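Got a structure here, written out as structure tokens. Questions coming.
All protein chains but one are shown in place.
Letters A, B and C mark the chains as written, and numbering starts fresh at 1 in each.
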Amino acid sequence: MKLDSMYQEIILDHYRNPHGKGLRDGDAEVHHVNPTCGDEITLRVKLDGAVVEDVSYESQGCSISQASASVLNDLVVGKTVGEAQQVQEAFLELMQSKGQSEGDEEILEDAVAFAGVSKYPARVKCALLGWMAWKDATAKALAGHPEITTD
Amino acid sequence: MKLDSMYQEIILDHYRNPHGKGLRDGDAEVHHVNPTCGDEITLRVKLDGAVVEDVSYESQGCSISQASASVLNDLVVGKTVGEAQQVQEAFLELMQSKGQSEGDEEILEDAVAFAGVSKYPARVKCALLGWMAWKDATAKALAGHPEITTD
Amino acid sequence: MTYSHLTGLLDTDAIRKDFPVLSRVLHDGKPLVYLDNAATSQKPRQVLEALNAYYEQHNSNVHRGVHVLAEEATALYEGARDKVAAFINAPSRNEVIFTKNASESLNLVANMLGWADEPYRVDADSEIVITEMEHHSNIVPWQLLAQRTGAKLKWFGLTDEGRLDLSNIDELITEKTKIVSVTLVSNLLGTVNPVETIVRKAQSVGALVAIDASQAAPHAALDVQALEADFVAFTGHKMLAPTGIGVLWGRQELLEDLPPFLGGGEMIETVTMGSSTYAPAPHKFEAGTPPIAQAIGLGAAIDYLSAIGMDKVAAHEHAITAYAIERLAEVPDLRIIGPRTAVDRGAAISFTLGDIHPHDVGQVLDEQGIAVRVGHHCARPVCLRYGIPATTRASFYLYSTPGEVDALIDGLHHVRNFFA
Partner (left out) sequence: MTYSHLTGLLDTDAIRKDFPVLSRVLHDGKPLVYLDNAATSQKPRQVLEALNAYYEQHNSNVHRGVHVLAEEATALYEGARDKVAAFINAPSRNEVIFTKNASESLNLVANMLGWADEPYRVDADSEIVITEMEHHSNIVPWQLLAQRTGAKLKWFGLTDEGRLDLSNIDELITEKTKIVSVTLVSNLLGTVNPVETIVRKAQSVGALVAIDASQAAPHAALDVQALEADFVAFTGHKMLAPTGIGVLWGRQELLEDLPPFLGGGEMIETVTMGSSTYAPAPHKFEAGTPPIAQAIGLGAAIDYLSAIGMDKVAAHEHAITAYAIERLAEVPDLRIIGPRTAVDRGAAISFTLGDIHPHDVGQVLDEQGIAVRVGHHCARPVCLRYGIPATTRASFYLYSTPGEVDALIDGLHHVRNFFA
């Protein structure tokens, strides 16, 4: 069934048991909304030097947006900001691939499960909600720490 | 040819030699415009008691609107306001008949020549321009002479 | 299944043949079950034929031509105005303004009042009253007007049952109220509102009333004289007509007194570089080349609906809605947001399904060929009011069948299993 390509078991697992959910201490906070469906996320980034120490979030939305925030937490926490940004870019590219890419499992790990979502234009924004919020929050956090360089 | 039903010889004659054209003394003046085509008329009515003493006008427009003002002059000058209003109403009715009426020659005289125009919706307003201006100017003139009754 | 207990059903077998899209088959053999009618309706062949005939034979700009095509196009366009006037029982065809959609119609009212002279002018001393169940298109124009004029925006709240809470009507509608704008039928809750009460109160304080009939005009007879409102707005695409056409009906005296909104060709009497005068209504409010073909399509849609009869359409939808409410009660964890009876209720039913997000509900239904809408349905304050992020909404029309209701129920059971 085509639907299974979107709702991979990994996605449903993350949806049922989201990793790192809840708001904790952070250096920057953003609130993002998907205007077309009303999904929302409040997300905080905490940096430890150039390393992403924590990504905490409260969100409300569909399984795809929930699972994607959970996978985000898995993938970026503990990485340097520079590494995490590469993951974010790889994920964005995968989501914009309209089902044409399978994603690089080396970089994206569990997140390759979202490849099927990229075939559903209306859901791509759901999958990206948390990642865009993270990108934005990280930029904010970095702005407060001009000493950190990411490249 | 269908066109001949609109451009009756009588209409073309009035167009070439309009009766009563030019602005003379009056009790009331109005300026009417056909917004869809820009035809314009300035028209004055002079009453002598309850009698239409003069209808004078300056106008710019097509053969139909010119001829119709000329015929108007012929038909209403010398009549009482009440009689003239009947003519105006009969002409209005003819123009709204969509080619279904031939017009009452007793009342409308030369103006029955406009029966063919009523088949052309875009031109009905041309034919009515002068008559509507006359109606309006007469109402104004009467407003200034409350002693005149028309029924 | 037999549906012999349902009364007032239309002959949907015949009707559905008129709607080409309804025979579409999706996802390897699933017939389309289109339950997204509150978002937009499908179009019958008769409407498409009217469009094609217009473009293939009569297409021309209107009003200013003396050639045959221009006369034909004008007669068709103005003929559509006559049809709309008759359909809503307008006292005069000149009260029918063509817009591009209901949103433009409502913005037109708000802007006219912002630029009007007294007594209509909305200014810093004025109050505007709406309700918490309005579509964004009947909220944002008033927020913009309030921001721009300094007027105060107030609103009726909602009861737990999904109806208007009129208990504080005397505090809401006061001598300061210039305009009350309220929907006749909620697109999210399905509620049919008691607008007479609001109209009477507004009249008593000299306020104008605008009615958003976007979810009403497609589904039941609409009589603007009986409503006694001042403005009524609706949109063509929800009533079998093309996209790109809306209607604003307004009382003649008001349309005469109020200023224009958009300026341009067609809406003028005479123009000089220094100043212009305006044509009488409705043209005063129709700047530029109008949606000619779309108005003609709306006329054809009205012919189609009228041939069936709006009372019959309403009876059909009532039967389907009652049946759907009954059957939805079978689905565990399903909560209807809005009235749980078919009384004073339109054919849109919103619900939540446990904690499965509506997006996921909609996606899994789609896989079975069932098209519903999910989200806040452009009525986010209603979601906030009921403490939910979004709903799934199934909405019916004259071609909807009890079998489609059954398909929805089966689909919802499948959704529950999928996410169990």
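The rule we apply is simple: a contact is a pair of C-beta atoms (placed from the backbone, for glycine too) under 8 Å apart; a residue touches a chain by one contact, two chains touch by 3 or more.
Since the structure is predicted, the reported quantities are computational estimates derived from the model, not experimental observations.
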Touched by the hidden chain, which of the shown chains?
-> A, B, C
Of C:Thr7, C:Asn168, C:Gln225 or C:Thr289, the residue in touch with the unshown chain = C:Thr289
Could you tell me which of C:Lys43, C:Arg163, C:Lys201 or C:His219 touches the chain that is not displayed?
-> C:Lys43
Among B:His14, B:Arg44 or B:Arg123, which residue is in contact with the omitted chain in the full complex?
-> B:Arg123
Among C:Leu51, C:Ala75, C:Val205 or C:Leu334, the residue in touch with the chain that has been omitted | C:Leu51
Touching the left-out chain: which of C:Arg93, C:Lys176, C:Arg340 or C:Arg380?
-> C:Arg380
Residue ranges of subunit A at the interface with the undisplayed chain | 33, 35-38, 120-123
Touch rule applied to subunit B and the missing chain gives residues 1-3, 6-7, 12, 36-40, 60-64, 66, 120, 123, 126
What is the set of subunit C residues that contact the non-displayed chain in the whole complex?
-> 20-21, 24, 26-27, 32, 34, 36, 39-40, 42-43, 47-48, 51-52, 55-61, 64-70, 100-104, 106-107, 110, 115, 132, 135-141, 143-144, 148, 153, 155, 235, 237, 242-246, 260, 262-268, 270-276, 287-294, 359, 362-363, 365-366, 370-375, 377-378, 380-381, 384
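Heads up, the rule we're going with is that only the chains that are shown with their structure count from here on.
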Check A-C against B-C and say which one is joined by more contacting C-beta pairs.
-> A-C
Distance between chain centroids, defined by C-alpha means - subunit A, subunit B (Å) | 77
Inter-chain centre distance, subunit A versus subunit C - centres from mean C-alpha coordinates, in Å = 38
Between subunit B and subunit C, the Cα-mean centres are separated in Å by 45
